[in-house]
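Presenting chain A:
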Amino acid sequence: MENILQLLSNPIVSAVLMALAPLLFILPYALVTIYIEMKMAAHIQNRLAYMQTGWHGTLQPFADILKLLQKEDIIPTAASKFLFILAPYLVFVGTYSSFAVLPFSSAFIGSNIDLGIFFLIAVSSLVVVGLLMSGWASNNKWSLFGALRSAAQIVSYEIPSALAILGVVMVSGTMSTQEMTHFQDGGIGQWIIFGGNLPLWQKLSLIPFMIILFLIYLVSSMAEVNRTPFDIPEAESELVQGYNTEYSGMKFAIFYLAEYANLFLVSAVVVILFFGGWTSPFGTFLSGPVWGAFWFVTKGMLFVCLNIWLRWTLPRLRVDQLMYVSWKVLTPFALLCVLAIGLIVVM
Partner candidate 1 sequence: MAAVALYFSDIYRSLRSIVIGMGVTINQMFQPVVTLQYPIEKKAMPERVRNRLYMNFDDCIGCELCANACPVDCIDIEVMKAPATENLGVTSTGQKKRIYVTKFDIDIAKCCYCGLCVYPCPTECLKMTDVYEFSEFDRHNLIYNFSTMTPSEIETAKGKIKVFEEEQAAKKAAAAAQAAAAKAAAPVPPSSPDPSSQTPPPPANPDSGNAQPNT
Partner candidate 2 sequence: MTAQEIHDIIKAQFSDAVLEVKIEGARDPFIKILPEKIKDVAQFVRDHAQMKFDYLMCLSGVDYKGKLGVVYHLYSLTHGHKIVLKVEVSTDTPNVPSVESIWKSANWHEREAFDLFGIHFEGHSDLRRILLPDDWEGHPLRKDYEVPEFYNGMKVPY
């Protein structure tokens, strides 16, 4: 017993354990989200989706994963082998390391650093490197197209999303994600989308800007995770499957997992930035570390569902229109909002 405690208090061991904890969340989350996505898509389209494996097909995601695990892992002859193998892991690492700064509850955060949200912006860009790598290493023109498109897209949308985050940071006065959540503690009225816990006149004048910032961040986060209407890097009707055309088996599964993990990541960031993180919407009612985790995941999943809903509703943009939206619509609006918020906060 004492040995175990000693082992746990070893900084390296505890760091490893803390690092593995989000994985325990991501894996079941991905399975659930795959299920939800399929079911939502199906019901939107008057279908039922899978019904045969387990009750209403609940075991189907497991079956899918098993299938992917068993599939032959093909590496094209002309591919650059090392980069080809490295790319999916790099994509996943980029996403996964961002989970370090997600405050799941008041008691759990991977790493409560002061520059939390800044770290998140920086690290999640690592995904681009992985995508470029996979596209180039596949030695497939469609993959290369997809990779270049996704690089252009993610880099462009970093700017409005960073500006949106900047606006929130100005309101909350902190970059630490945990601090930011504490800032919003105390019920639905304290959430940053409603102005946080600032004086009333400031809150009221902040609300319209906050809503715009929220929309900007929502749109650019959708672009960052390559979801419809911004899924041009993997637009199956244009680029076959984009950067992951040549991937199969486990490597494809990792891309898939990274995509879903990324989806939750950006939804969680929306929650942290605008919707109070792990705080309960009812103030102190149903609050506490465990309830906190519940609220955090629930709110995150709501935004994941919103993403799914949009995906099965909207057509896809073209690459130049994508750039138009980023540079000519989102960025100017975000800049204006940041300016206005700055003025309001300073006054």
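With respect to how the candidates were assembled, all candidates are chains of the complex that A comes from, given by their letters.
Operating definition for what follows: contacts are C-beta pairs under 8 Å (C-beta built on N, C-alpha and C of every residue); 3 or more make two chains touch, one makes a residue touch a chain; residues count from 1.
Quick caveat: nothing in here was measured; it's all calculated off a predicted structure.
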> Pick the candidate touching chain A in this complex: 1 or 2?
Replying inline: 1
> Which residues of chain A touch candidate 1 in the complex?
Replying inline: 40, 43-48, 51-52, 309-310, 312-314, 328-329
